[in-house]
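Below is a structure I'd like to ask you about.
Shown here: the complex without one of its protein chains, the others still in place.
Residue numbering begins at 1 within each chain, and the chains themselves are lettered A and B in the order written.
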């Protein structure tokens, strides 16, 4: 028997199975510093203990996307090692802040399977939950991937989970104590509050960042995501490595500071598509569209639903005439963030 | 109204205005580790709690240039986004150590303006102050930049601040408690004390470091300096990014350990010029000239004034016959550091 992990195939997933992902991880100041070094992240609440305290929190939590990447990275050896494609996300919710010193673990429940008509692969839906050292859930999300089938077993009964198009405003979890009543717009970097944004408004975030191989590999390893396509130049004739989709998410989100500096904390991931692959040498730009706004029960805290689009060229058409993503589009993400009202 | 920051133009600065720069930042162990990973920094006092305690400090502070870069980075969106050139520094003083866990903020007072004769741009002088979470100033310096003018307003009255050629020894601030009486030269790495250096002495620091795009972008983002010229390869036909001048300062200062291992803490920045642009692929070398020495009131602590020159070729002429910087010279910096007597 081989001692190395060959990953799971379509045949290995049964609805109802719960997979414990390996390697718990303690995250701290070092991961925060690296996050700021790898992405032009400037959100004040994730940058300054003082600012976070003025917003009612004990100190500055780790960036919402650090939590996402760490929880996601653990699932790779069990969920996407043999994945042909990462098809989508839904029902993602941040449930509690992650603080420096927390230890994160990750489990996934198989909630859907559908064999493809060719019998060679199938789609698997999992609901992944990240927990801290007190077993408190900090994040959950549904992801579905297309995975190769290995054996000749008959197709399992198709189960397609019933997923919400978007997380309902009433289901958003606001971190305990968060209070934007005395929010300091000057220190945060922009004067725009929730009421200043109109549904349908589009913001071009202007700046661009050209990506290098060393950077995305450093980032992807930091999340203990070891999918070989991100690291091994011999996988492609041009020697380029396929960049982890989450790297593009973090880059685009950080770029969106310019125009959305007050969209402080991501609290829900409604959906997302990695529209085209990203490679070193691409210059990533981003634009956002305001999809919705909502109230929350927390003082001074509203919610804004945003489409975040990353491109490797200038901002332009999202889709081509045939309804497919424009070849320059890298990411189309739909999320809720908290913003002062 | 656009929600993104277009930066300030010459017309937007009035003498006496105080600008609060955005995004306070808590700095800790992670920033220290990254500083050591990005630059060959080996100064014992910024590397070891034990060594710092033996020098009378509570623990090892964060590197003096971490403080500088963090404070400087915050000013970029308000001061140099539309700058044509970074013209100079003066009257820089480190006023208190920055400790892991401190939160830094930054403000700038406009202290001078002078419109250029072409009416298209002008020079702006600002005095920037960095403060910690207790509102204690940790660093101040004057910087002047040439900025584009946007409108047709008449030229403002010219105000040129009266700046010291160099910080006077009596104005240097020695960190509270610093005591070099029992300084351990073996652990510090070199036997040379202040008395061993002669004014006019030139030290070639021998080593060279070739710079990669990934490294200077990681560094520059860490300081939340988001000037697009440092990140966007589409700005130039050759795809190279202009390297943040501060990256060259830190690289040269770290290289100067070899010959100046006991020039432990920078306490003043007398002046500096980014003589020529630096690009990835350049191999940075450095040499220093001793400009002056002075006493301080602290036990065993002297001060040494140094010219630090970074080049991209071998050490050689600083200027050409016409008085301009030699094309290989990247940096000409004038600073005071503390050294055991």
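Just so we're on the same page, a contact is a pair of C-beta atoms (placed from the backbone, for glycine too) under 8 Å apart; a residue touches a chain by one contact, two chains touch by 3 or more.
Small disclaimer: the values here were computed from a predicted structure and weren't measured.
Enquirer: In the complete assembly, which of B:160, B:206 or B:317 touches the absent chain?
Expert: B:206
Enquirer: Touching the hidden chain in the complete assembly: which of A:24, A:88, A:137 or A:313 does that?
Expert: Hidden-chain contact among the options goes to A:24.
Enquirer: Among B:78, B:102, B:140 or B:215, which one touches the chain that has been omitted from the display?
Expert: Here the residue in touch with the unshown chain is B:215.
Enquirer: In the full complex, which residues of chain B touch the absent chain?
Expert: Contacting residues on chain B, toward the hidden partner: 28-34, 36-40, 42, 44, 47-51, 60, 186-190, 192, 196, 203-210, 212-215, 218, 258-261, 281, 283.
Enquirer: Residue by residue, what part of chain A touches the chain that was omitted?
Expert: Per the touch rule, chain A residues meeting the hidden chain are 2-5, 20, 22-26, 28-31, 33-34, 77, 100-101, 103, 105, 133, 212-215, 217-219, 221-222, 224, 226, 228, 231-234, 239, 241.
Here is the rule we use: only the chains that are shown with their structure count from here on.
Enquirer: Mind checking the rotation angle between the two copies, chain A and chain B? C-alpha superposition, nearest 5 degrees is fine.
Expert: A turn of 120 degrees brings the C-alpha atoms of chain A onto chain B.
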